[in-house]
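One structure coming up, written as structure tokens, with questions to follow.
Every protein chain of the complex appears in place save one, which is left out.
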Amino acid sequence: MPVYTCTLAQGTLSNEAKSDLAREITTIHSAVNHVPGNYVNVVFNELPPTDVFSGGQPGQPLIINGWVRTGHPDEETSQLVREIADAATQVTGVPVEKVLVVIQNSPAHHAIEAGRVLPEPGQEHTWLAAGG
Amino acid sequence: MPVYTCTLAQGTLSNEAKSDLAREITTIHSAVNHVPGNYVNVVFNELPPTDVFSGGQPGQPLIINGWVRTGHPDEETSQLVREIADAATQVTGVPVEKVLVVIQNSPAHHAIEAGRVLPEPGQEHTWLAAGG
Partner (left out) sequence: MPVYTCTLAQGTLSNEAKSDLAREITTIHSAVNHVPGNYVNVVFNELPPTDVFSGGQPGQPLIINGWVRTGHPDEETSQLVREIADAATQVTGVPVEKVLVVIQNSPAHHAIEAGRVLPEPGQEHTWLAAGG
């Protein structure tokens, strides 16, 4: 259901670090937002260093943008963003100053996966069972 | 006006399949959201297979993220996401389980195209005529 897009300059992370970060984000999202891990997507959008700017100069931020369904309790989203930011710093070795995590959302019924409209937060169980 | 970003691993779709999908999305959006087809943008963000994860493992999802103006009737957005998800499955041959379609929105007056603030949904006619 969720999609996390990590944007960064090429060479910032090794393949191992990317794989580790994808697993961490998956584990955290699954635990906090009650979604089975296999529904969590994480992609890395690596750009040439000449195409990434911070402050108008070439930069090396690690930008993690997550899309989730609208309606999760606010404290869960706060926990989610906190845990992902902490994990990104620990797993990747990117300095904390350069890590930015942003969560965006839109209504569950504006999204379809596996041919079915996504469940509202809290209705995951019923949705998953019906998909059997 | 709208922008559809299709994120996928390299090799998932042929150039022909991408072109077909772009045309289908354009046709559907134009019909459902009352926008001339030439205002519909579709881009494909193909990433190395090592950079796309589902469930913390290398995966092959087809993620279609659309941006539209806030204010379309809810049933139109539901129809839009349904028709695009169906078309994506039919046109590309990607298994339905791997297709995720998400629509996001922001206010029309937070967007500018061709030098003019976008029209509210329902005001497309006037906007287009004034652009003549």
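First chain written, first letter: the chains are A and B, and each begins at residue 1.
The rule is simple: contacts are C-beta pairs under 8 Å (C-beta built on N, C-alpha and C of every residue); 3 or more make two chains touch, one makes a residue touch a chain.
This is a predicted model, so every value here is computed, not measured.
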Which of A:Ala31, A:Val102 or A:Leu128 contacts the chain that the document leaves out: A:Val102
Spell out the interface residues on chain B facing the chain that's missing from view. 1, 3, 5, 15, 18-19, 22-23, 26-27, 36-46, 67, 104, 106, 109-115, 117
Residues on chain A that touch the omitted chain in the whole complex? 7, 45, 47, 50-56, 59, 61, 63, 65, 74, 77-78, 81-82, 85-86, 89, 96-105
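Just so we're on the same page, only the chains that are shown with their structure count from here on.
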CA centroid of chain A to CA centroid of chain B, Å: 20
